[in-house]
Structure formats: structure tokens, C-alpha cells
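Every protein chain except one is present and positioned as in the full complex.
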Amino acid sequence: MAIKIEHLNYVYSAGTAFERHALKEINLEIPDGQFIGVIGHTGSGKSTLIQHLNGLLQATSGEVYYNGENIYGEGYDRKQLRSRVGLVFQYPEHQLFETDVFTDVCFGPKNLGLPAEEVEARAYEALKLVGLKEKYYKSSPFELSGGQKRRVAIAGILAMNPEVLILDEPTAGLDPKGRDDILDQVKMLHEERGITVLLVSHSMEDIARYVERIIVMNRGQVMFDDTPREVFHHYRELEEVGLAAPQVTYLMHGLQEAGWDIATDATTVEEAADAIRRFLK
Amino acid sequence: MGIIKARKLAHDYFKLDDEGRVESVSRAVDHVDLDVQEGEFVAILGHNGSGKSTLAKHINAILLPSEGTLLVDGNDTKDESKLWDIRQSAGMVFQNPDNQIIGTIVDEDVGFGPENMGVPTEEIWQRVEKSLKAVGMWEYRSHSPNKLSGGQKQRVAIAGVVAMRPKCIILDEPTAMLDPNGRKEVIRTVHGLNKSEHVTVLLITHYMEEVIDADKVIVMDQGKIVMQGTPREVFSRVEELKSYRLDVPQATLVAHELQKAGIDLPDGILSNEELVAALEEYRKGQRNGN
Partner (left out) sequence: MIREITLGQYYPGNSVIHRLDPRVKLAGTLVFIISLFAFHSVEAYIGATLFLAAVITVSRVPLSFMLRGLKSIFFLMMFTVVFNLFLIKGTPVVSFWIFTITKEGIEMAVSMAIRLIYLVIGSSVMTLTTTPNDLTDGLEKALHPLKKIRVPVHEIAMIMSIALRFIPILLEETDKIMKAQMARGADFESGGLIQKAKSMIPLLVPLFISAFRRANDLAMAMEARGYHGDEGRTKMKPLVYHGRDKMAYLILLGYLVVMFLLNRIGFFAGLWGL
């Protein structure tokens, strides 16, 4: 069992006029190897939550355990934790700073104090994992396209060999092609390397396509925590908090309202088409 | 009368080396012919690097054509004496909401354009009020833009353009950095302006759900216009859209999958409602057939 959160609370700017209870009584377990989607409208606390998982933010109260160890415990190596739980921020390409792609990806492993050969080997592997062509390794990161830059930035985290990978809206601002490329790459990492993935996204369609479990955040609390099928079953409640279900879920409900005796739990295009085909046979 | 008229418009980007010599040339827009009528809502789709933003920047004369001509409301964008007329008749909204708001207070930002045009003070106030009301941001007039959500910031940016009384608004991926609710807000606002003020709209985007209500959809790829027509016409060519790595509404995709499985449905289904109706129709036919 990788991450366990107990009674976590986080208060911003405590004691001032701007005080805000950003997280309230969060209890979560994130076992190894899951592919989890985190959804919630802007300001629901999802970004604050994920920054607790690698110790960037310190809870006001409550505990976070990584592999059974309390990360707030005395002498706990938080820098080490940040390499185990890799966090890719929104628009991660904005953090690139080195003169070439390869050196930039080396930054993470170098900070871990690894020997030079190991650093380079890891950077090499990470760039391969994100599918960047070798001819770009020595070019300036600023000459790449938006999608390529983002992959370099993700490689910068992967080079630290994380066991858990958290991505905060990794497809924001990308076109459909760039979006599919990145998400397919993440899925491959999950399947081939067994990395635990937490994907924060606003796109219910993407979430439905990739994840096996959804955590819904609302007003700093966990509203739902279940399989996509179960969570999207509550599409009316999701709408009330500014979220929605994938478009096909509405299609299935539309059919049911039109008098079809059909299951409404499809969340992807394939599932919907399948269900309709079977119904019409 | 056409408000935007492009003939064989082309634009080259030059990459210079350290000494300022031309290292390479890349053609971003490649012999594009474009006609937009007054009052139309035209959407331009295309993935990043397809040339759609470069094309947009020509209409406001931020970029000038390398080849061909572009007329905006009858003025050639190459004619420098008409520059300010062109910028007034074709307003532009950009992608990043933070980087286009100049004022530190919402109403001051909306007044920025009219100030530049030399509009008398009293009229600026009338225009600011009208524009902010048109985008539904009047209650926020004395707020700092930094405290607004992304969708609200974009609506302020749109109001800033509307206050210049343009005939045409070009929106260059105005929703790319917004969350779904912000996206809906902005698109609803733009449709509202198009309907109530009869402003011509040119919406550039890669979100397909934003274009289904447009009058006309143009698809760009590698600097060229590759598809053009009503949303229904364009979205009935699912395989072709996929080949340009563009999205298709999920209802259209489901219909396409069903068609492939031999279920006879009409082409160009755009929404869940249409698909439900079509499936009902099909089922009726099935029953009658039996």
C-alpha cells in the first residue's frame, strides 16, 4: 500500500482575513498500481490535495503515510519522497531552464545526488519513455513544439524514477493530437512499468477513457471515490457542483428517457456503441 | 458584402541565425482564399501549427501577408494609412487571459481601446457600460482582473474589444486555457454577441464542441484550408477529420461506429438529441420491417 491519508486538513493563510479551509478531513488510500482520476471544479481543493502527497505542502492537521512511514515524522527524508512521488504541475514546460533538453532532464536525478553515469542513463531512459526523438536531445527546449516541450518536462520527473506519478491537467492547452499522445504515453507507463498514476483533469471523456477509479473533490472534501461507472451514475449531483458526466452517458440517459430499456452505465464511445448495437439486435 | 476577403494569402516565417541571415523559411499559411460575410459565425479548426493563428493575426494587421491580399471591411491590410481603421473594425481576443488585460480595474481595461481611438470621455463610459453588460460582467466593473476566474477574464477581454465597436471579432483560441465551465461561459457570450449585436465572429479553436453551432466551419492543416462547410457537412466526414487528428463530438462518433456495424443512420449527426431521434427512427423502421 503506497499512500495513506488520515484526517488531513489544510488551512490557507490561517489567522488572516484571507483564511480559507482548503481541505477538510480527507481520508484516502492509494494502493500501488492504480490509475486514478481526480476531478473537481476550479478551487475544489484538488491541486492542494496533490501537493500534500509529495510533501510540498504541509498539512495543518492530519497525517500522510508513504509505504507505512509518516512523512511528517522526525528525520523523514522529504527530498527522497519527492523523487518517489513525482508531481507534474500544470503547464510543466514553464519550468524548463537548461540550454538543452538532455541537461534539463538531468536536473532531477542530479539533485538526488546520483553519480553522473546514473544521471545520464536515467535522463536517456526518461526521454525514451516519453517518446521524444533522439535528434532533439541536444536542441534547446525552447525550439520544440508545445506538445514536445511538455513531454520533456514530464521526462524531467520520470528521470527521478518515481513510483507514483501525479499529473495536474497534463493536457491543458494542447490540441487533440498532443492530448492523445501524452495520455497514451502515461497509460503505457502505467501498464508496462506498473507506476501508480493520479491524473487531474477537467475532461470527463479523458477520465472515462483511462482511469479505473475516480476521486471527486468538492469544497475541499472527497465527494465520491469509486469506479467511473459508479461515479458517473451520479451525474446529476456532479452537475450541481459544476462537473458533468461524459457526453455518451447523457446519450444513454436520453435513450432511456425515449423509452429504451437499455443500461445507462456506458462511459466511453465504444461501450455506448456496443450497448446500442446489442440492444438493436 | 464580405467583411473579410483573402485571396491567395500566404505567410512565411523566417528563422534567422546569429548574424541575422535567413537560415530557413517555413510557410505557415499557404495560399488561402477566405470569404466571411457580415454577421456570420465562422469557426476555424485545426491542430497546433496548422496555421490558424497565423491567419487570424493577419485579419487584425498584426501580421502582413508575404503573398496575396487581405481585405478587411474593404481596406487592404497592407495599406498603412488604414491600419487603425482595420484594428477598429476587426477586434482580436487572444488565448492567455492574463496577458491581454492592461487595466488594473475591470472598467479601466474595457475603456483602454476607446481611449486609444480618441473617443470622448462621456462616450467611453457609455461604451464601457454597454460592453460590460453585453458580456455579463457589469457587476464586476470595479474588481481587479487578478481576482476573476479565467472565463470571467476572457469575458472582460471580449468586452474590451466590443467597446471599440468592431464589425468583426476574431478570437484566437480564447478557451484553450480555461476549464469546461469557463469555456462554456465564453462561447455562450460570443454567440450572444453574434445574435444580438450582429457582430461577425471568427472563432479559432481546437475544441470541436465549440463549433457545432457555427454557421460555417473551416478546417486547416499545414497552412491550407482542407475542409469547409456547415458543421453538419464537415462532421459527416468522420474519417477525414480523424486523419487531421481532430476530435469529433462523441454523439457523432457513436453514430459512426453504429454505421460501421451496419446500422443505417443519417450522416452528420452532431448531438445526443439528434442521435436519439435518429435511433428512434431506425427502431421504428426495424419494427415495421418485422
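We just call them A and B in the order they show up, numbering each chain from 1.
Please note the rule applied: contacts are C-beta pairs under 8 Å (C-beta built on N, C-alpha and C of every residue); 3 or more make two chains touch, one makes a residue touch a chain.
Being a predicted model, the structure only gives us computed values, none of them experimental.
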Chains shown that the absent chain touches, full complex:
A, B
The one residue from B:G51, B:P65 or B:G160 touching the chain left out of view is B:G160
Option touching the unshown chain, where A:Y10, A:F89, A:F102 or A:Y210 are the choices
A:F89
With the full complex in mind, choose from B:V22, B:I102 or B:A261 the residue touching the hidden chain.
B:I102
Thinking of the whole complex, not just what is shown, which of A:N9, A:Q34, A:Q51 or A:T227 touches the missing chain?
A:Q51
For the chain not shown, which residue from B:G111, B:P180, B:G223 or B:G268 touches it across the whole complex?
B:G111
Which chain B residues touch the hidden chain?
60, 62, 84, 87-88, 91-92, 94, 96, 98-105, 107-108, 111-121, 124-125, 128, 142, 144-146, 160-161, 164
Taking the full complex into account, what residues of chain A touch the chain not shown?
51, 54, 56, 79, 82-83, 86-89, 92, 94-97, 107-108, 111-112, 142, 156-157, 160
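Throughout what follows, only the chains that are shown with their structure count from here on.
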Taking the mean of the C-alpha atoms as each chain's centre, how many Å separate chain A from chain B?
30
Contact residues on chain A for chain B in the complex?
41-42, 145-147, 172-178, 180, 202-203, 205, 242, 244, 246-248, 250-251, 254-255, 258, 269-270, 272-273, 276-277, 280
Given the complex, residues on chain B that touch chain A span 47-49, 95, 149-150, 176-177, 179-182, 206, 245-247, 249-251, 253-254, 257-258, 261, 263, 272-273, 275-276, 279-280, 282-283, 286
